[in-house]
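Part of the complex only, each chain left as placed.
By written order: A and B. Residues from 1 in each chain.
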Amino acid sequence: MIKSHPGNYFEDFRLGQVITHATPRTVTAGDVSLYTALYGSRFAVQSSDHFARAIGYRDAPVDDLLVFNIVFGKTVPDISLNAVANLGYANCRFLAPVYPGDTLSAKSEIIGLNENSNRKTGVVYVRSTGFNAAGTGDTLSAKSEIIGLNENSNRKTGVVYVRSTGFNAAGTAVLEYVRWVMVRKRDEGAPPRGKDVPSLPKLVAPDDIGAACPPLRGAAYDHALAGSAQGFGDYAPGERIDHVDGMTVEEAEHQLATRLYQNTARVHFDQFIQGKGRFGRRLIYGGHVISLARALSFNGLANAFHIAGINGGRHVAPLFAGDTVFAWSEVIERAELPDRTDVGALRLRLVAAKNRPCADFPDKSGEDYDPAVILDLDYWALIPR
Amino acid sequence: MIKSHPGNYFEDFRLGQVITHATPRTVTAGDVSLYTALYGSRFAVQSSDHFARAIGYRDAPVDDLLVFNIVFGKTVPDISLNAVANLGYANCRFLAPVYPGDTLSAKSEIIGLNENSNRKTGVVYVRSTGFNAAGTGDTLSAKSEIIGLNENSNRKTGVVYVRSTGFNAAGTAVLEYVRWVMVRKRDEGAPPRGKDVPSLPKLVAPDDIGAACPPLRGAAYDHALAGSAQGFGDYAPGERIDHVDGMTVEEAEHQLATRLYQNTARVHFDQFIQGKGRFGRRLIYGGHVISLARALSFNGLANAFHIAGINGGRHVAPLFAGDTVFAWSEVIERAELPDRTDVGALRLRLVAAKNRPCADFPDKSGEDYDPAVILDLDYWALIPR
């Protein structure tokens, strides 16, 4: 009997399949400290129990992206161990705060399968229909390079659409998101399967994003301690913010992070195999890039303390150790939340670039990105009104 | 008066001497998080308080090897600061679970001394009588290279046999093991001392290995969350398991780990001195290799959640930063524990190799190891029945 699990292939998934992922994880103050050491995040709500309690949280909540990365990590052995590329995210919502001591577990449902019947992966080019690509069937065509390819495989692939949910020990959902990944087929000669491409929202509705933020006592929110006087009304759609600072990434750092999330994707850890592959390098986990860019964004968005939802996101190009990450943000829109006068939502586009300061906002022109851009993320942040 | 301690030499030890080691250490959730970040371990019992409590633990216990490494670290300043090589382990038993908040301390007793009267260390070749080498007097002869040599010393050496015990703050022993190390003599002209080589068991008896595992409520053990359906009855003696994944080690990682264990052995930290030595490199602490290999072994042994005893072990060759570690296991035997129907024991051989995937199980032929092999460990793991 085979004991070690080589990961699932495209043929192993069926529409409607529900997978309970292994290794529940108690999140602790130790994880929070490591997260701080890895990214240098400075949002007061997540950094100080005293600050968080004053405004209405039970304690300082665990950083939203630490929760995301832990839940994501659980899905990897079942979903994306044989992935060629992580194509996109949609409809990500944070549903309840997570505190140290909470135990997280995860389940996933297969909500779509789309075979790339006559396309081989050798060199695959991937295009997103936009930074909030909603995962329609046309997400694959020629433009920019995929980023998860770890060998020049000639095997056929398919796209798997997955809705993953993270739960605390009480069974309350704390996070839900959809991602779609390009997965290898085990057997190239296997008969083709149909196309089941789910319809996904291009945007998480403002009605759906406040659940993980308790009602805040706005008067207790100390803007000096938070690091900025600027609130909801100070940000205008179209405004661009350069986050100024750059952060160089080391191999030890992204490996520590990715293992902290118990993410087992081999491409991040195994230089022996990666050294023979296309890039000759270990790929840095995309969630590490998102966390880094978010931490940099404190400088300009100090009060946008909570990621309430992610509308879409795309890893435009790979990041490698030794590269320096810079970031900028654009305010896309401003939304009120139903029945809430304490906080409002900013829809933000967070763009990260490598080895290129962002004072002039490197961007895309049509479908062509500035070659330095590595991440284009569209999310909702809550900010006091 | 000399204030800083240069470490003990062979002449400083006497048979029957008991040493109380310095720096008691409260183990915390922070240590557990770092351990996860360093190795990516995924055993559910150690990862989730909720899972552990459901089956009968007070909380998620601290990983057995984190306990081992912390206790081992305390012994280094007194036992092995002037060691040329760490030759072997025997009769290692985990005696009580350790939880975050417990304070660990350690004592050692010198149980054997064996002078290498006419042998100098220049280039020393070390042979173990087998992976469960029991420390008899013939453990030194010509075959494979020793791994702890940090200078081409011409000074004579001796082998020191030590039984070390770790305690919690209540004075309960949590771990006991024997190791033997080759230690330099301070004065080559010192008169020779006798040979006192202890008799050591080649195997920890199954009767002796269940103490650190409370009675389990087997029905509450969730195999989906644990990551595998395979239990005691599914593993057969002779079976070999490739653990598939590879993990590249960085200097910062093994240094962080070794300092976390408050292990002060200079060979792991001081590139200035090591750069002038035999390897030109910092040596990676052997306990780091064991922890890495054990974490990799989850993929194939997901339910073998507890290391209950270590029969013997050997660091066959050194590991350096930049190397990628792979591992495979062999089931040696299967044993029932007296009066326990909840768990059984698998005697496993865990072999780690560097820069060589283990699909074909690199091994030894007679006394000659495949040159990629770095670790050969013989241990008992508990697994639900």
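One rule holds for everything that comes next: contacts are C-beta pairs under 8 Å (C-beta built on N, C-alpha and C of every residue); 3 or more make two chains touch, one makes a residue touch a chain.
Source: prediction; values computed, not measured.
Chemist: Wait, 2 copies are placed, so what's the full copy count for the complex?
Modeler: Shown in place are 2; the entire complex has 3 copies.
Definition applied: only the chains that are shown with their structure count from here on.
Chemist: Chain A and chain B share one sequence, so how far apart are they rotationally when you fit their Cα atoms? Give it in degrees, rounded to a multiple of 5.
Modeler: 120
Chemist: With chain centres defined as C-alpha means, what is the inter-centre distance between chain A and chain B in Å?
Modeler: For chain A versus chain B, the centre distance works out to 37 Å.
Chemist: Tell me, which parts of chain A touch chain B in their complex?
Modeler: Contacts found on chain A: 1, 3-6, 20, 22-26, 28-31, 33-34, 77, 100-101, 103, 105, 169, 250-253, 255-260, 262-264, 266, 269-273, 282.
Chemist: Across the complex, what residues on chain B touch chain A?
Modeler: Per the touch definition, chain B meets chain A at residues 28-34, 36-44, 47-51, 60, 224-228, 230, 234-235, 239, 241-248, 250-253, 256, 299-302, 322, 324, 326, 355-357.
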